[in-house]
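Removed: one protein chain of the complex. Kept in place: all other protein chains.
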């Protein structure tokens, strides 16, 4: 096991796959010579050179389109969209093109590519550089959606995404880039569509993603310490494919469901999971399923305001306490 | 009362507002001289001339940006994005700009504009011209979202949208353009954020939108006739602001909730409504809340396939019967 | 005069000429058939015909190598047929039958036949330009010798993706040919009324450091010749070309368009004086091709289209089971376990 930061795990994951497969190349704005604005791709340019690690113009549509055209014809490109907010300027390629070309061509076309992007708040960047938009991606049929919470998952799920035959949107959380964690030595490949119980419990289930996972775990620990409430925390890891088995098993066991989402409230992924549970496990529920989300507002820049916007350990803790009491 | 088609109601609504307010102007592709590809804006160019009814280049970003800049500085523009699928090419303006500028400027900037767009399936146009994407819009804080199901609502809600101080995304359903209905004579202005009980009932609630409303009503009638099951149908009409009062009152009365959505399953608006009901009215529910949606797939072109994709009267009927029995 | 033309055109041999004619004629007959089938209510949804624009599809396709890649718009029947896709597959798709190229799942606007290098038809203006750039990147990266060609209309030059694709292709010197078919109109709006320059593609070439190229898009020989130059440039590693082909759409924009926006006489003028098929037929005769040979081509094309029509009519509609196939690479649509 090696200790890597989340950002180092990104570079390690890309490097592992580029070494293994000549058809993997990496494009994006300021990603090559400068190593990316989040320094998540430092070293790749030196290792693989300008043919495989490429600085592009500020042309997000061209970036995703180029990745798509290359993927259709035999490559496995990785494209970076610097901040996930910018997916809005090339949304057509996500929502209408890479996601639909296989279906529209009845299987003739393929798009094995990965779009990596910096997602989420906490950096005081304001409304256009802080969003969590994993729910936008989840709403689009035909793509896969991944959002890891640990360095090991970054490397393993990124490798799995590169090897996947479908287009994958890979959300890296900006506020997690600095965290450290154990990552297995040598080749490490994980499996898309598998959630993980990261804290077992029996009284209630929290389903969380990315930055919300460590917060949910902390809140759960505190609920145990303070009130003896034993909460199970499930890290979804990939929204599509969705590991409903793990979620359902947990809810069947605990009888209570909480989701903790960083995306703003309306049509968030938590709503989807709640709606599935309510349809399929209604009689297993011992009480309301409750969503804890960023309120349905644009994100403010000021630190004190941002901190009360995104679900915090305290908010998760208090809400669960309030509901379960 | 006049009999108008849904498409005539669009032109009537725009004309009413343009006559009333000099600052209302209308832009879009092929909307002026040709009257729009759906013929929903026929006559406006002749009536108001080239200064106020303007054919634009194929530049969706420029169209929404121009509408925004004009709205910020004193106009109340209406912009057409021909098919709602094309909102993906200018999504930045919806998701990051018009929706956030008021908040980011702490109220200094305003965006009183309407984006009209042809939404929904049934025309055998295939995956890139048939989508229902009202859930994409609902997921964005800072905009309002309207989707009428009758000619009267088209006119009244369009007028209300033009007069609203916030940016409104106005979804017209392509498969409803040809339907006829009574529209009040003279000035007609409705209210955003008000749902309507279009068929009262006591055994279950269906919440539906746009094309799904007439289908839900038909299914409800048939359930009554065939099985004496008395289903209440709520036409949401506007997703934001959301009239939860009307929905909640209905669910409290009936104890059962079904949503009928044309958007593909994941993160649809039905999930949001279900999640609110399950949180707030859990103990009023007599059984699972069930969503009836387009499956989570791109839309096929072939008529026989498209017909089994979008929720039909039969599917609504059978699903409700299956669940309630 | 005839002499001069002979000289001017003697770079193209008779075999190629007949190929070019065959290709144009096939497109003409198949597109007319599509229109007839629409009137019979057998073509569902929408469809966008290339009547009057056949020379462009034929000229480029004839100049392509087998491994070259085409990227088309919703107005892509012509380009798909010109690459040799089956007529049954094309008409079947328009009729949304099981024999269609995509078994009815894509429809008229999304014709795809990767076995012929037709990497799809795209219905959102501009999107396929960056995709063609990506295919060219792959060719350069992997050392393949194929070139990507992307066809689009005059109206498409005003959308952002056009600009991004052109700049990107030039920056990395990629083997991609951008073909603008300027048929004077976007849907119903004259292109000059909503474009800052007279020649929407050619007048922008310099913004990407490219040569300004304008050709007669209704002259298959000129198209073919220009295409050859562009392919050889691209294959030599000298980067992209942007070619504006002047042409005219003789049909409506899409199936139900009455064309009320056309000035009086404009359509007639083009049909009578500048129809690519009529012009090419005369040229063949001028160059000594026997009427019998021409008649033979025409007869065989008609037979092919007639037979394809029958076959497509007899094909069943797609089975319901395929509704949920090929959403994901595992063949299915499951978004959950």
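We call the chains A, B and C, going by the order they appear; numbering starts again at 1 in every chain.
One rule holds in what follows: a contact is a pair of C-beta atoms (placed from the backbone, for glycine too) under 8 Å apart; a residue touches a chain by one contact, two chains touch by 3 or more.
Since we're looking at a predicted model, the values are computed, not measured.
A.B. asks: By the document's own contact criterion, which visible chains does the hidden chain reach in the full complex?
C.D. replies: For the complete complex, the undisplayed chain touches A, B, C.
A.B. asks: Determine which one of B:20, B:39 or B:110 touches the chain that has been left out.
C.D. replies: Per the contact definition at the top, the residue touching the missing chain is B:110.
A.B. asks: To test your reading of the contact rule: which positions on subunit B touch the chain that is missing from view?
C.D. replies: On the side of subunit B, residues 23, 25, 51, 54, 56-57, 59-75, 77, 92-93, 96-97, 101-110, 112, 141-142, 144, 164-166, 193, 240-245, 276 touch the unshown chain.
A.B. asks: Quickly run down the residues of subunit A that touch the omitted chain.
C.D. replies: Contacting residues on subunit A, toward the hidden partner: 29-30, 33-34, 37, 55-61, 85-86, 88-89, 123-129, 265-266, 295-298, 300-305, 308-309.
A.B. asks: Give me the subunit C residues in contact with the hidden chain, please.
C.D. replies: Touching the chain left out of view, subunit C contributes residues 158-164, 166-167, 170-171, 193-197, 203-204, 206-210.
The rule is simple: only the chains that are shown with their structure count from here on.
A.B. asks: What chain is the most remote from subunit C, judged by the mean position of CA atoms in each chain?
C.D. replies: A
A.B. asks: Using the touch rule from the top, work out which pair, B-C or A-C, shares more C-beta pairs.
C.D. replies: Looking at contacts between chains, A-C has the larger number.
A.B. asks: Between subunit A and subunit B, what's the gap in Å when you average each chain's C-alpha atoms?
C.D. replies: Chain centres of subunit A and subunit B, defined by C-alpha means, are spaced 30 Å apart.
A.B. asks: Which whole number of Å gives the spacing of the CA centres of subunit A and subunit C?
C.D. replies: Here subunit A and subunit C have centroids separated by 40 Å.
A.B. asks: Could you list which residues of subunit C touch at least two other chains?
C.D. replies: 103, 105-106, 110, 122, 124, 126-127, 160-161, 322, 327, 333, 335 - these are the residues of subunit C that touch more than one other chain.
A.B. asks: Can you tell me which residues of subunit A touch two or more of the remaining chains?
C.D. replies: In subunit A, residues 92, 96, 103-104, 141-142, 240 touch at least two other chains, as defined above.
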